[in-house]
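Every protein chain except one is present and positioned as in the full complex.
Chain naming follows the written order as A and B, and within any one chain the residues start at number 1.
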Amino acid sequence: MQPILADGNGGALFWELLVNGLVMGSLFALIALGYSLVYGIIELVNFAHGDLFMLGAAMTYTLTALAVSWFGTVTPGGMSFAIVLGLLLIVPFFCGGANILIDRAVYRPLRRAPRLVPLVSALGVSFVLVNIGQLWIGTSPLSLENKAQLVSDDSLIQMGEVPLKWKDAVVLITVVPVMVGLTWLVKFTRLGKAMRATAQNLVAAQLMGIGVERVIASTFFVGGYLAGLAAVVYTLKIGRIEYQMGFQNGLYAFTAAVVGGIGNIPGAVLGGLLLGFIYSFGGGYSQGNWVDALIFGVLIVLLIFRPTGLLGSRSREKV
Amino acid sequence: MTTAGERAQALLDVRKLTMRFGGLVAVNAVDLAVDSGQIHSVIGPNGAGKTTLFNAVTGIYEPTEGHVLFEGHTLARPLSAWILIRTAIIALLAGLLAMTFFVRADGLWKAAIRENMPAVRTDPFSYRQAASTAAEYLTVRSSEATTGFVGGFLVTLLGALALWNRSRRTTDVVALGGIARTFQNIRLFQNMTVLENVLVGMDRKFSATFLGMGLRLPGARREERELAAKADELLAFVGIQGRDQMLAKNLPYGDQRRLEIARAMACEPKLLLLDEPAAGMNPKETIDLMGLIRRIRDRGFTVLLIEHHMSLVMGISDRIAVLDYGAKIAEGTPLEVKNNPKVIEAYLGKEEVH
Partner (left out) sequence: MTPPSRSAIAGGVLFAMLVVLPQLPLAEWGIPANLLTELLILSILALGLNVILGTTGLLHLGIAAFYGIGCCITGILTTSIFPFQTNFLVAMMVSAFGTALVGLILGAPVLRLRGDYLALVTLGFGQIVITVLLEFENITGGKKTLQGLFPPLLPFVSEGTMGRRGDWQTFPHFYYLCLGLLAIVYLGLGNLERSRLGRGLVAVREDELAAGAMGLNPARLKLSALAIGAGVAGLAGSLFAMHNTNTTEPQNSFNFNWSIIILAAIILGGLSSRAGVLWGVVLLMGFDKIASRIIDDSLQAAAADGNTAFRLSNWRLMIFGLVLIGMMRFRPNGLLPERRGTSK
């Protein structure tokens, strides 16, 4: 494979790819957490999660367009800052709420059904969401930047030759506190305790008086919230949305969750970052289309040598 | 108490078996020797580690420490020459595949095939020419080719070894070695018929080929008929004749347990492990079951039994081992065990907890 390095610029490209990997990785991690949290509690691979992320991006676009039609042209500065804040407040709630709704309407009646049943339903939900997205934003890609320049293209800081762009900074500034917050939520709050107990043993948790359904709903909300957040920062960074973006990104995130050990929260973050780096460096040093193959190869090799993922623990079937 | 070492050779010989789950020691250095032709029972309060012991014996769990010997050796998938050859072939193929990817298969194809196509349609294509072009293409890119081949070969070889290593001591190897079992919480193939359940147990006796099965050749059909007749005999033996075509899940509870026994017997094991076969049965069914277990023993099977029903165990066992908190606290004839103060304490202790 031919490296496509610019002449004499190898060092700078490396750092650029590193930053990009970190940023993409934290995005993948946010989405992967949604897979992992839900899987941890009800052992369901929520195939629709990636498409929820897509709807979040569509919401981001629509809200931005709405803001533009109210305020006129928006350029980076005070007004765009307010809009970004607004997006970060509204869209995650939209996605979280939608996720609760999906769970309530589709998955909840199937809690006692054989494993294949909710999985297939999740595929169905995925199709429904894609179709909603298609009707909502149409079939051709949309560019957010045509509507409004919410985040400037400038660099926030310059580290030697390497710039840290505002667009990347926004992702990191958003993601890091959220990760910390999530850790706090799971480790120290009542809800977090209930979530961990339910993940350990759903029936026992129920017998101990934990409102299991409430915990599951909260988990779906948190997963959706994170997907919504990812959708906002993704849209701000990439600037382009389309109704099929959920599939590809969902696949990356699902892979990240499995690589890290599905059901494991730090694992999802680790897997997401790892995948971000592979994605970024693979794309940078080879012809872009083979990145998927590279990621797939890493996944297969990992599953052979460490079937439970990097941080996953052995699950044992009850006999 | 006799220990394993003193016997000529026990059929099943469990030595210092320990199962640890995280910090919990479920089974602690248990020795157990089961002689041929006996009904051997394992009793103990709830959570004493009986089922865990069974799971370790049947390959569902890998023992943390200790050994399980069956007829004097460990049951594990042997490393045959065929497996080695197969692994080598797969690794070679994977290496070649990786190589073509590394030298860009697309370009290789273009050079060897597309550009060697004769100008005139009807002229023959020279495969020799194509091969030499391909060789040339590879020589030019020998470093990529080598990297790809060696990388693909090594990763696949290591992967195959890792997979093989993980599958060395699985349940099917143990079952084929001569140990069959039933489960505490009945695990029949619910949506298959009663007959099919037993036929699955007989799986190893079938010899039909893929083609024979797909085309229903006479040989395959005859085999089906003969083994179905055998299965019917087994079903009659355990007392559920005439319900061949019923789905397993539609059988009454007690009959499901009997079917599970028939299915395990169909494997023709030397050792039959019964995990609480009387659980959920009423007294009459339990008495019938005692008779059945005796008849199974008389048919030549050795039986290892886990049971709660004291009366059942005391009535039919040749030997009894008692587990408590994962450790064996007593072993002997039913009479010896019944009068052992440790056993009485263990069972009374159980009452206190509840």
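Note that a residue touches a chain if its C-beta (ideal position, glycine included) is under 8 Å from a C-beta of that chain, and two chains touch if they have at least 3 such contacts.
Treat the numbers as computed from the prediction; the structure is a model and nothing was measured.
Of the listed positions B:9, B:74, B:250 or B:339, the one in contact with the omitted chain in the full complex is B:250. Of the listed residues A:28, A:234 or A:254, the one in contact with the hidden chain in the full complex is A:254. Touching the chain that is not shown, out of B:65, B:136 or B:172: B:172 (per the contact rule at the top).
When you scan B:102, B:183 or B:301 for touch with the missing chain, the hit is B:183.
Contact between chain A and the unshown chain involves residues 39, 43, 45, 106, 109-110, 113-121, 123-132, 134-135, 247, 251, 254-255, 258, 262, 289-290, 292-293, 295-296, 299-300, 303-304, 307, 315, 317, 319.
With the whole complex as reference, residues 58-60, 105-107, 109-110, 113-114, 116-117, 121, 125, 127, 130, 159, 163, 166-167, 170-172, 174-176, 180-181, 183, 187-193, 195-196, 199-201, 203-204, 206, 208, 210, 213-216, 220, 224, 243-247, 250, 263-264, 266-267 of chain B touch the missing chain.
Simple rule for what comes next: only the chains that are shown with their structure count from here on.
The centroid of the Cα atoms in chain A and the matching centroid in chain B are 40 Å apart. Partner chain A is touched in their complex by these residues of chain B: 21, 51, 55, 60-61, 102, 155, 158-159, 162-163, 166, 183-184. Those residues of chain A lying in contact with chain B across their complex are 1, 301, 304-305, 307, 316-317, 319.
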